[in-house]
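One protein chain is absent from this view; the other protein chains keep their places.
Note that the chains take the letters A and B in the order they are written out, and that residue 1 is the start of every chain.
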Amino acid sequence: MKQIVFISGKGGTGKSTLVASLSQIVQNKMLADCDVDAPNLHILLNGKVMEEKDYYGAKEAVIDKDKCLSCGICRRTCRFGAISEDFEIVPFHCEGCGACTLICPAGAIHLEDVKTGNTYVSETDRGTFSHALLDIGAEGSGKLVTEVRKNARNHINEEDWLLIDGSPGIGCVVIASITGADAVVAVSEPTKSGISDLERVLAVAKHFDIPGYVCINKYDLNPDITRQIEDFCDKNGFKVIGKIPFEPKIVYALREFKTPIDAGLENITAEIEDIWEKLSEQISTITGRRR
Amino acid sequence: MKICITSSGETVESMLDPRFGRCSYFVVADLESGEHTVIPNEAGVSGGGAGISSGQLMVEKGVEAIVTGNVGPNAMNVLKAAGISIYRGKTESVKENIENYKAGKLEKITETVPSHFGMGNRS
Partner (left out) sequence: MKIAVLSGKGGTGKTTVSASLSATIKPSQYVDCDVEEPNGYIFLKPDIKHSIPVNVEIPCVDESICTSCGACAKACQFHALAVIKNKVILFPEICHHCGACYIACKPGAMTASERTIGVIEMNDDQTFAQGKLNIGEPVAVPVIKKLKEYLRTDIPVILDCSPGASCTVVQSLEGCDFCLLVTEPTPFGLHDLKIAVSLVKKLGFPFGIVINKALENNSLIQDYCKEEGIEILLKIPYLKEIAKNYSGGTLPVQNNKEWAARFIELYDKIKERVLQ
């Protein structure tokens, strides 16, 4: 099975819409949403949950009121302001560092794993789909992304492709989304900050030795910057595999939970089909060469 | 000599897991006795520092060489400090990777890490 990850330097570039559209074109595939901080793909996929697991992504201090002497040493030690006047843990402030557990003279504090979200594997009409939803105020992590990818792997049933909606940015979660993948597609917009964002994400892909491709969304909004992106890709050996025009009808379609393909937007559909044709061809030549 | 292969499953027939810090299992193989032990990777619940704790684990287990795909910058620092060598494995079973290691067919990874990391180590 070949794994393709779709990433972007910043959010809102149309990554999930592209993945959802491709999910209607690509045959025999699985889907995973690794954009764990703002998962969106499940909204466009009508799935039936087959497997649901609690995700414990953090630790938090717990104070045993019976043992607590109310001496206040923990409060003075905590650098995150996470212990209140009446020795309660302040929501969202505890980082789970455990400094208070070490300093407490009465041994009244310990760390406990806290549930910070759920992982799901769903059956959809477009294939098996692995994703996660975080609780409010919780933060995604490389571990959760790894968990989502592992869940997908555990449900493989001779599929040829795994399409992964990756997370935006360049941090740990992105690295966890792309390691071990066969190709990375960076979805970019021609905005002023777009090029530097793109450079950063592609640098991550390059570091992990994963072939990187670029798709420019709303390319006609700023032909100058689009040209700059193409020049940059040319110089650095990244292929631009698609250019999608600005089309307000896409937003109209999404509002009705439809992809541009569902909505019958022919020019967009043709472009996305073209993207897949180029991408699948590229990937098979590369992996062919490697073997 | 003990070597460790990052594995996607619990047996030597499992495929190599190309990640070090976040691999599913570590297979520690004793080349003299031919025995091996499988350790599930319980990388830190806090989400960060998986490479470091995995590196520390290798030191504790007395591993002298690692066969894996990618090693992150932090794990690289731990392994280097401990004098553990790193080899790039192939997408084959753990067993085949052990054989390839013995036959000296694997490439040693020495490549340093991206520029923004690596200046940390002050001790």
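Here, a contact is a pair of C-beta atoms (placed from the backbone, for glycine too) under 8 Å apart; a residue touches a chain by one contact, two chains touch by 3 or more.
All of these numbers come straight from a predicted model, not from anything done at the bench.
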{"item": "Listed residues A:M1, A:A99, A:A263 or A:I286, member touching the removed chain", "value": "A:A99"}
{"item": "Hidden-chain contact residue, picked from the options B:S8, B:S24, B:N74 or B:N97", "value": "B:N74"}
{"item": "Omitted-chain contact residue, chosen from A:S16, A:N151, A:S177 or A:T269", "value": "A:S16"}
{"item": "Contact footprint on chain B, counting only the chain that is left out", "value": "44, 46, 48-50, 52-53, 55-56, 59, 74, 77-78, 81-83, 114, 116-117, 120-123"}
{"item": "Those residues of chain A which, in the complete complex, touch the missing chain", "value": "9-13, 16, 37-38, 40, 43-44, 59, 77, 79-80, 91-92, 95-99, 102-103, 111, 136-140, 168-172, 189-193, 197, 200, 218, 221-222, 225, 246, 248, 251-252, 254-255, 257"}
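Here is the rule we go by: only the chains that are shown with their structure count from here on.
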{"item": "Centre distance in Å when chain A and chain B are each reduced to the mean of their C-alpha atoms", "value": "26"}
{"item": "Sites on chain B touched by chain A in the complex", "value": "8, 17-19, 22, 24, 43-48, 50, 69-70, 72, 114"}
{"item": "Chain A residues within the chain B interface of the complex", "value": "56-59, 96, 113, 139, 141-144, 146, 150, 153, 172, 175-176, 179-180, 203, 207-209"}
